[in-house]
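Note that one protein chain of the assembly has been removed; the remaining protein chains are unaltered in position.
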Amino acid sequence: MTGTAEEAAGWWRTAVSETAPDVIRFRGYPVEQLIGRLSLVETAWLLLRGELPTAAQTRLLEAALVASVDHGPQAPSIAAARMAATCGVGLNSAVATGVGLLGDVHGGAGQQCMELLVRVRAAAADGAGLADAVAAELAAVRARRAYVPGFGHRFHTRDPRRDPLVGLLEAAVDDGVVPGDHLAVLLEVERQLSERRGQPVPVNVDGVTAAMYCELGFAPALARGLFVLARSVGVLAHAWEETQAGTRIKGPLPPSFTAPYDGPPLRDLPDDEGDR
Amino acid sequence: MTGTAEEAAGWWRTAVSETAPDVIRFRGYPVEQLIGRLSLVETAWLLLRGELPTAAQTRLLEAALVASVDHGPQAPSIAAARMAATCGVGLNSAVATGVGLLGDVHGGAGQQCMELLVRVRAAAADGAGLADAVAAELAAVRARRAYVPGFGHRFHTRDPRRDPLVGLLEAAVDDGVVPGDHLAVLLEVERQLSERRGQPVPVNVDGVTAAMYCELGFAPALARGLFVLARSVGVLAHAWEETQAGTRIKGPLPPSFTAPYDGPPLRDLPDDEGDR
Amino acid sequence: MTGTAEEAAGWWRTAVSETAPDVIRFRGYPVEQLIGRLSLVETAWLLLRGELPTAAQTRLLEAALVASVDHGPQAPSIAAARMAATCGVGLNSAVATGVGLLGDVHGGAGQQCMELLVRVRAAAADGAGLADAVAAELAAVRARRAYVPGFGHRFHTRDPRRDPLVGLLEAAVDDGVVPGDHLAVLLEVERQLSERRGQPVPVNVDGVTAAMYCELGFAPALARGLFVLARSVGVLAHAWEETQAGTRIKGPLPPSFTAPYDGPPLRDLPDDEGDR
Partner (left out) sequence: MTGTAEEAAGWWRTAVSETAPDVIRFRGYPVEQLIGRLSLVETAWLLLRGELPTAAQTRLLEAALVASVDHGPQAPSIAAARMAATCGVGLNSAVATGVGLLGDVHGGAGQQCMELLVRVRAAAADGAGLADAVAAELAAVRARRAYVPGFGHRFHTRDPRRDPLVGLLEAAVDDGVVPGDHLAVLLEVERQLSERRGQPVPVNVDGVTAAMYCELGFAPALARGLFVLARSVGVLAHAWEETQAGTRIKGPLPPSFTAPYDGPPLRDLPDDEGDR
């Protein structure tokens, strides 16, 4: 061991919060001033961004988060949390189980859509123009046979969260709260996708919240983080409902079901290990 | 397999949310009505409790949650999440890691304090009177050499979150928002503990939020759930700060440190396995 | 900060392993001597217990672990891991998801059975005699309307893992490898339970491995730990099978199913927030 005490302490240096005896400050603000005056979402903005949001910014962020809280127990994150709640672990472990499933595929479309919006906006601003920049991006997506993240929905023909979120974002652009250039990219992608497909391909909740987070200045990687905060609410509510029901060791199907087996048929272990 | 399709579907029955093509409703309310009008915390109340909170109830819940978001990287939940963020997992896994550590000891004091408040309030109402009911409870805690959950703090002589939260709760009692009987128990416990110890033993953030959750009608087990929602904000902010720092495989101490070993000294594996 | 560098390093002191430049030792043995000569299970014993097992002890432990590796996708631990594997997280996160569900209810019967065996064995040795000590324990369990941990099975009339494990344990008693007093308690519990119920109530895999771990000298809390090591094998195999299938965002039921909703019917958000 050659390290010093200063090195050890400095290893955990942070600009998020200051904790000393009888002192708790978030980004410089004493916690006793924040309690009763900030909402949880304003506090989240402060901790993540370093500065306070305006009231108008807060309204947009609250809306995006409310839209994302839950989509029912068919989502694996919700189902896994409900199953965990029946296995004899704390509610925190049930929530951790659900949140742990919000990976690149189940929870990553928002980040991927933000990256797309940022990329296309930069290309458009570099002189390509909006329509051509979008067309080039969509051609590139088609070339690698990928999905356009944030559009269409396996379940909804038109995601019911689209219109109210787009409406709020358009009003915020009109009011000068946000610049609107990422929203413009989003709506042009929707227009071109729908035109090409010959039917509406509406942006979904991941796409429209991605535009909102871009407009509010969040980094793409935080799309996942904000989605996690929001979906934790639904995960907790479902885990709690399951807790109250009292089921023990809940599997994915009722006990009257068994999983069909399609592997090798019954066979005996060979006698001689040397022959294996 | 003898189960029916109805049984399989019914296995996942829920009263939290309804999801059907182009329909998302939380506790009966269409999501499109909630977006832009409810805050995340109001939505959390709706999902957990089944009905909407009043504005006054929301203010109390927001305050309790804001008070609990963070307590710095010396908390194992925060440190573990920061370490996770350097290991090549998604931000959701980092948050899940932190939340997973909010167990009975690290995240359970609120629930234990709520159980104490509920028990003492019932005893007081059953005729014991407040002071005697509290005295009996504290005697029982002493008899099993346990802590009184929600009081004192390893780090703060007076938790800076105590006064603003107690102030909000007292004002809410004055305004008739909440009945105040759990708060009365809390303050009597604080008074008797301090009197006996001969110095102030102030209630800490777990204790005062426990009283708040009792007054607002939450079940004790939800103290953990609400703490998880709040602390997720700090966990996310710390994991994100670590992500931006770019450290890889961050251990608990800088690489200049090694963990001292105090087990058996160097020895050779015995040659003959039969002798072991 | 008042701590010293020695304190910081000492905070992570361990007797499990020694790691220094070009040195890795487990409980004093250089890793280069262990590679190729110990099995994984022998190494697990060494790390958990501090000393090497004998060949006969290893055979019993291997048998207990092999018996516990898998019980199919109806187990929530397996199902949750398979769902995780479709959500865009690493295989390690899928395994962590499954292991996280092996809580007090899903993974705790072994520990509870070990505690029972230890308690009854002590009572019998204290002069109660085996039959009376077992009878008293079972009466106590009935009095609190609880299950006897480690007996009976929701699914099997006779757990197919019982007979081979009991056989190995009885042979080990005959050979003087283990004393056999915990096994005697186990079989007497089985006898009395079956007699009272008027039909066989065979010990299940949790019960018989609990006796094996008692006989081998493990602490009850390690029943959970050893079960976790064993079940990780099945969790990994199922997660890997799911990975290869390529399903995305796998819910508990096929997409043709939706979860029935039984909460409040469709309703409108009240206009006036003041009225709520």
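We just call them A, B and C in the order they show up, numbering each chain from 1.
Everything that follows uses one rule, which is that a contact is a pair of C-beta atoms (placed from the backbone, for glycine too) under 8 Å apart; a residue touches a chain by one contact, two chains touch by 3 or more.
Note that the structure is predicted; figures quoted are calculated from it, not measured.
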Absent-chain contact - pick from B:28, B:53, B:73 or B:220: B:73
Chain not shown, touching residues in chain C: 1-3, 7-8, 10-12, 14-19, 21-24, 26, 30-32, 34-36, 38-41, 43-44, 47-48, 59, 62-63, 65-67, 69-74, 79, 90-93, 95-97, 99-104, 107-108, 155-161, 163-165, 167-168, 221-222, 224-225, 228-230, 232-234, 236-241, 243, 250, 253-254, 256-258, 260
Sites on chain B contacted by the missing partner chain, in the whole complex: 1, 3-9, 72-77, 79-80, 83-84, 86-89, 93, 96-97, 100-108, 154-155, 248-253, 255, 257-259
Hidden partner interface residues of chain A, rising order: 5, 8-20, 25, 27-30, 33-34, 37-38, 50, 52-55, 88-90, 93, 100, 252-253, 257-270, 273-274, 276
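The rule is short, and it goes like this: only the chains that are shown with their structure count from here on.
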Graph class of chain-chain contacts, one of line, ring, star, complete, other: complete
Angular offset of chain A relative to chain B [C-alpha, multiple of 5 degrees]: 180
Central chain (by mean CA position): B
Centroid distance [mean C-alpha coordinates] between chain C and chain A, Å: 33
Euclidean distance of C-alpha centroids - chain A vs chain B, Å: 22
Multi-partner residues of chain B (each touching 2 or more other chains): 8, 10-12, 14-19, 30, 34, 38, 90, 93, 100, 253, 257-258, 260
